[in-house]
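Just one protein chain is left out here, and the rest sit where they should.
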Amino acid sequence: MSVTVAVDVCGVSKIFGAGTEQQVTALNDVSVSIAQNEFFTLLGPSGCGKTTLLRLIAGFEHPTQGSILLEGAEISALPPFQRPVNTVFQNYALFPHMSVSQNIAFGLEMQGRPSDEVADTVHTMLNLVKMEDLKDRRIDQISGGQQQRVALARALAPRPKVLLLDEPLSALDLKLRKEMQLELKRLQHETGITFIFVTHDQEEALTMSDRVAVMRDGEIHQIGSPQDIYNRPNNRFVADFIGESNFLEVQLLSRHGSTAKVKFANGTELDATLPSTDVIAGSITVIVRPEHTRLTADKSAGHLQGVVNDAVYFGTDTHYYLTLDSGEEFVIRQQNQRGDRGKISSGTQVGITINEDSIQVLAG
Amino acid sequence: MAEIGQSGSRASTLIGIGAKAAIEAEKRELKTRWLLVSPAIVIICLAGFLPLTIILFYSFMSPGPYAGVSFEPTFRAWIFLILEEDLFEETLGLNYAHISIFSRSIGLALGTTILTLIIGFPTAYFIATRPIRQRNFWLFMISLPFWSNLLVRTFAIMMFIREQGFVNHVLLYLGVIDKPLSIMFTPTAVWIGLVYAYLPLMVMPLYASMEKLDFRLIEAAYDLYASRWKVLQKVIIPLVKPGIVAGSILVFIPSIGAYVTPKILGGGKSLMLGNLISNQFGTSRDWPMGSALALFLMAMVMVALIIYVRNESRNNPGG
Partner (left out) sequence: MAELLAKRNRQHFNVRRLPGFTTIATFCLIALYLPLILVVFFSFNADRSVTVFSHFGLNWYEEAARNTFVQNATWLSLKLAFFSTVVATTCATMAGLATTRQKPFRGQSVVYGIINQPLMIPEIVTAVALLTFFGAIKQATQVYGFGYLLTAHIVFCIPFAYMPIRARLQDMDLTLEHAAADLYASPWQAFKRVTLPIMIPGIIAGAMLSFVISFDDVIISMLVAGPGETTLPVWMIGQLRRGLTPQINAVSTVLLAVTFLVVWMVFVLTTRKK
């Protein structure tokens, strides 16, 4: 394997208040390997355990079971100030009694670096996050977006092996968020440091990550590239959490390798992709993304048939909300072309064609 | 990671190197915290609690020849707290001297509480209805006299209410009275002095409660045809009850144990419990009695404190 592992989480469980009545299992036997120089995202709704996992890697909590390896070395017993891992906190946690430069210099000073090296690194960091002009300002004199960049610089200055980011963009407004997303991606490429990013925003995860781990209730449901997660969700939760989905009940007819033949309610038989986990035969659910389908005026020409309830115009595309002849709800997203003759009105009977290779079987 | 060959080493990590480290760290932290807190605790236990147990012990002893105690156990002090021996008939009757002092102390403490409530309530309300930026200023103004020396304040009130003092001057000048009021050295003077001293202690908790008042509730009451008086009675007062209770207790406790105020303003005729206790260690030379009286005072204060704590925890769960 040419890829080196940066962080290895092995069978980690974290139970808060173990043994008491109010014990909470935040993580349940979680294992994941994060490669070096990777932008890895932990994605999931609140309470799924993503922040807990991050804190375990940083050293603010200890795993109840399992171990955490950093470049092959066991670090679960190390206190946070002995781990070459730095965190960008959700509320930034900038030291209010120090200036911007002093904040950035802090980690370097604690490492005992000589003062000229500290000054140089601080200067480099300030340039990296474009904060040179504000280097002597106090923390309460700079804006939220600027504080965020200082927090980043402070965590990057000591050149950690891994940078942990705990929902760092959640306090920013939309435009700033989008800018910072690109910034972070650029920074990760430039510094080559492994980034582990926590967020509940699936769009953010898809745009920035090399790989994403989708979590829920203390467990990882799927790990993969953004394309994998989006096009080939393993189960209903992942499919639902990421993007919009159409869920359809079908019969599993046959399997060959990683594909299967499925039969829809109206008798149409199509090829579908199987998930990486096992699927029980018989009646199963598949998902089709709205943008992988098309409307045809000719009902019989489509794979499925239905009636249009609503057509909503979005400028770039139009969403059609349909009810299939089988009774299920269906959404189609179609890009608006120049030559389009206008919306299809509600009540029209239409046919739906599904693009090849766009049906994914769900595990459960 | 879950390969069969590695199951051995994996088993040992399953016990949790991390978990063990966590327990170690917690133990160390606990030790540090106890260490940090120990000087304060040692000092207060030695010089705060220990002396209390000593006077408890002394209260069961007999008075010594000049001062102090002689170590002959007896219930004498406790009995003579409220009873006294009639020298001729050798019967036990009520110790009216003591009882009058007890009742005066409790009466004055209650009276102070009530009067500070009547004056303090509108004052706290006034501050709570000022614009937010002004409020710190008003709070500062109210609390400043409280932090100044009690003697200075008592002296100031003395100057104010004595026969040649400001109040009499003004009243005579306005023709309201034709000879000066002789308030000094009466329980009324002590009452005024106590109210003056402890008024801020009533205003602060009242303000804290009123600050949290949601005035939309009051608007709703007006909307439903309530008069101003009814709004006060049925909406405002019930909502700030925790503040009323807290303020009352905070005023009652120092009032009942007052020493300086009755001594200066009351003269020899309006003694309170605090003065009585002090006398036992001075001219009366009855240390056991003094100890018993002190413990009696402490018991009353403890009761008031328990009520206070219950009130606080009911209204600030986890606070």
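Note that the chains are named A and B in the order they appear, and that numbering of residues resets to 1 at the start of each chain.
Definition applied: a contact is a pair of C-beta atoms (placed from the backbone, for glycine too) under 8 Å apart; a residue touches a chain by one contact, two chains touch by 3 or more.
The shown structure was predicted, so the numbers you read here are calculated from the model rather than taken from an experiment.
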Of B:Gly48, B:Pro73, B:Gly93 or B:Gly107, the residue in touch with the unshown chain: B:Gly48
Where the missing chain touches chain B, by residue: 29-30, 32-37, 39-41, 43-45, 47-52, 54-55, 58, 67-68, 119-120, 122-123, 125-127, 129, 136, 140-145, 147-153, 155-160, 164-166, 169, 196, 199, 215, 218-219, 222, 228, 232, 236, 253-254, 256-257, 259-260, 263-264, 274, 277-278, 281, 287, 290-291, 294-295, 297-298, 301-302, 305
Residues belonging to chain A that touch the chain removed from view: 58-60, 79-82, 85-87, 89, 91, 93-97, 106-107, 110-111, 154-155, 158
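Simple rule for what comes next: only the chains that are shown with their structure count from here on.
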Contacting residues of chain A [partner chain B, same complex]: 8, 10-11, 31, 33, 56, 61-68, 74, 76-79
Of all residues in chain B, those that touch chain A in their complex: 1-2, 10, 13-22, 25
